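Input: a single structure, listed below in structure tokens.
Missing here is one protein chain; the remaining ones are kept as they sit in the complex.
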Amino acid sequence: MSMADPDLARIVSDIAEEMSARTDRGQVATYIPELANVDPARFGMALIDLDGHTHVGGDADMPFSIQSISKVFTLTLALGRVGDRLWRKVGREPSGNPFNSIVQLEREMGVPRNPFINAGAIAVTDVILSGRQPRETLGEILRFLQFVAEDETIFIDQEVAASEKRTGFRNAALANYMKSFGVLENPVDFTLGVYFHHCAIAMSCRQLARAGLFLANNGRNPVNGHSVISAERARRINALMLTCGHYDGSGEFAYRVGLPGKSGVGGGILAVAPGLASVAVWAPGLDEAGNSHLGRIALEELARRTGWSIFGH
Amino acid sequence: MSMADPDLARIVSDIAEEMSARTDRGQVATYIPELANVDPARFGMALIDLDGHTHVGGDADMPFSIQSISKVFTLTLALGRVGDRLWRKVGREPSGNPFNSIVQLEREMGVPRNPFINAGAIAVTDVILSGRQPRETLGEILRFLQFVAEDETIFIDQEVAASEKRTGFRNAALANYMKSFGVLENPVDFTLGVYFHHCAIAMSCRQLARAGLFLANNGRNPVNGHSVISAERARRINALMLTCGHYDGSGEFAYRVGLPGKSGVGGGILAVAPGLASVAVWAPGLDEAGNSHLGRIALEELARRTGWSIFGH
Amino acid sequence: MSMADPDLARIVSDIAEEMSARTDRGQVATYIPELANVDPARFGMALIDLDGHTHVGGDADMPFSIQSISKVFTLTLALGRVGDRLWRKVGREPSGNPFNSIVQLEREMGVPRNPFINAGAIAVTDVILSGRQPRETLGEILRFLQFVAEDETIFIDQEVAASEKRTGFRNAALANYMKSFGVLENPVDFTLGVYFHHCAIAMSCRQLARAGLFLANNGRNPVNGHSVISAERARRINALMLTCGHYDGSGEFAYRVGLPGKSGVGGGILAVAPGLASVAVWAPGLDEAGNSHLGRIALEELARRTGWSIFGH
Partner (left out) sequence: MSMADPDLARIVSDIAEEMSARTDRGQVATYIPELANVDPARFGMALIDLDGHTHVGGDADMPFSIQSISKVFTLTLALGRVGDRLWRKVGREPSGNPFNSIVQLEREMGVPRNPFINAGAIAVTDVILSGRQPRETLGEILRFLQFVAEDETIFIDQEVAASEKRTGFRNAALANYMKSFGVLENPVDFTLGVYFHHCAIAMSCRQLARAGLFLANNGRNPVNGHSVISAERARRINALMLTCGHYDGSGEFAYRVGLPGKSGVGGGILAVAPGLASVAVWAPGLDEAGNSHLGRIALEELARRTGWSIFGH
């Protein structure tokens, strides 16, 4: 199809309206002031199909801190850089623990369980860094996001990055711990510096949905035809998002929504409907597992009304 | 389509041939003699599409001990019996631990993480038992499998069941532990008795593929039209198989195969391609996570040649 | 000295009076009705010096359920039976976990950390059982206690034993778990049966203090001259009581009281002042670690007034 589907437009606007009206919103992340000050009533949604038709609702054009959603793109970059050698440094299994747990690292010799928990994402960042300067590496990550989103206005929120650095003692613990096992190769400060900054990238739902479109289309942007990664790699990243993309709420997200997705503590979720669309939602309040409360409900409603679950039609 | 796809026939027979020729076979489970004595060179495969066309290869008609694959069917039964109240007794998250771990139970007040680790499946069995006699309950489970497989010859291997009972101290530990937290309601011996017996059900690949067909078709058997469960419930069981169906190798299976699946230590795997087919493979040798080594490779090959991954086409 | 020390008499009666007046009593154990029904206002104390002079205060002659204090005597018996081979089945380190934790067993292949946590005491009981009948073994344990206490009226409270058996699922979990690793050699039911019954032995403070006297005198009863164990073994049992005798409150007890001691959830504590005296206290209310709240405070006061700490005079 080459025309926008009027039903999708309706569904997205309905959901945005419903979500804005709800009073159950979860708790906004408080660990840094820049996140705590975000208005919990915000809700944004953007859906882009394989023809490039975009449907938006609510605050779809307001930039927010993508936080851990950046891990999808750093994983993509790291796989491009070292291929399957990446898996020497990080596993592919759900962790069964909260996002910032250090227990598992002790049991498994400093190798994090997957690229989407904090420790795993720090290890992935270390692979991208690969002996270079932090500034250079960070530039590469930002340019990659601008490239896949086709939008050069995407930026790093320096205040968020500075706050993360000031208060990121738990991430510093994870990084030093992995370093003690030889899993990290660069200076801890370099790796953490890049990590804190790429988590501080700000994007709107519209930008984020577009940035994820290649994952819904076998690794190729269906609009401009750019090939980002191979079809096999796109499938595998989607599989990792499905099993590990929501920390210790990944099973619940698969059960309720049935789409690969990755959340961030800024309240965003990027979801992928393979062969159909890329979707981004944003609602700042989080549930107990640290995932956007209304974001998940919005995607559950989307899956229900479109029948887009990957587990049956 | 109403005619068998000749390509599928070819793919299945090719894979069966390739697998039979491989010498890397993993280790046959040794904890009970009945499993240890199985010939490690066996390989069977059966695929049934939504039209009921069945393609088989290797030892597809030889019954084997389905072991944990039975947990898919007891979960289906338990949900039918108590609905979402089941989730008070068992979670929906990957465990991040081996199949028989007890650590997680201590941390989480005796509530197992999901219905597919041993503790979770014992809790599910307890829900089905629900105050009744073990014999009656076991009869219900067996009849359900005979019903979905449309085959009354399916039986319980009493020698396997007796062996499991004699040596099942770790499962007895799990059951008593949950009982101490009030998660189990029936006498521990009753629940374990039913559990050991339903794990000892023997089926062939052909029977197993047919038994799982309703999961590939939104809860309804596409051949005889019988509705087994709702479409939503079928999707959700598939989601649980994807995130938790291979113990601490679930992420790996999702990454490599990309289909919901459930393995058993007898060497069987049931996989579901939603909207397309149900597949059963059997190869007795296991990998380190306790899943069939060649079974997983066979399904990886199937997914590669058919493009059936749920994560992209 | 061969005459009773009037100061000790005064100290014991003072402490008994003070403790009876206190209103902070902790929580009586509730897991079986027989323990929950005990009057929390009870307090008993008995001290016997190496000349056999006995000083008592409060309810010193009222029998109570000694529970885990029995583990000191089963350890003594097991060492007598198999010597240092016992240490193949159980360790000698503090556990760093609550008394009924199962986590450590998984990490350490079913070998409990020490003979005084539940798992360790069950393993010790299994060693005493050693292929015999439960009744015979239990008789041996009871007769040993009657022998060291020089009192044939000591008995097993059958109601307590029956209750423990009915509700002891967590201990059944521990026993089955160890059995799965081959740490237990007898049928689980046999071992648990003996364990539940020796924990149900009832003794008064006076009986208990006398029973422990050999530990204060290098393994020999100083009154009747009976040699129970070697001096080295007595020292080593005392060392284990000091490091492991109060579960996850052992460090606290060493820090505050400074004497080897063993507590039970019935509210009793047996303490040993090497070269000086054996002391038993009883106050049913427990602290968070499961040790007698006033019992510990009474012993702290005793140590303060006598200067009997083993860590300095």
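The letters A, B and C name the chains in turn, as written, and every chain counts its residues from 1.
As a convention for this text, contacts are C-beta pairs under 8 Å (C-beta built on N, C-alpha and C of every residue); 3 or more make two chains touch, one makes a residue touch a chain.
Quantities reported herein were computed from a predicted structural model and do not represent experimental measurements.
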item	value
In the full complex, displayed partners of the excluded chain	A, C
Of C:A78, C:L240 or C:L294, the residue in touch with the unshown chain	C:L240
Sole residue of C:E18, C:E252 or C:E301 that reaches the chain not shown, by the stated touch rule	C:E252
Chain not shown: contacting residue from C:L142, C:I201 or C:I310	C:I310
Among C:N114, C:T191 or C:N291, the residue in touch with the chain that has been omitted	C:N114
Hidden partner chain, residues of chain C it touches	91-97, 104, 113-114, 218-219, 231, 234-236, 238-240, 242-244, 248-252, 254-255, 258, 260, 274-275, 309-313
Residues from chain A at the interface with the omitted partner, ascending	101-103, 105-107, 169-170, 172-177, 179-180, 188
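Heads up, the rule we're going with is that only the chains that are shown with their structure count from here on.
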item	value
Touch-based graph of the chains, sorted into line, ring, star, complete or other	line
Chain at the geometric heart of the assembly (C-alpha centres)	B
Label of the chain whose CA centroid is most distant from the centroid of chain B	C
Chain A and chain C, separation of their C-alpha mean positions in angstrom	56
Length of the line joining the C-alpha centres of chain B and chain C, rounded to whole Å	48
Interchain centroid distance [CA atoms averaged], chain A/chain B, Å	32
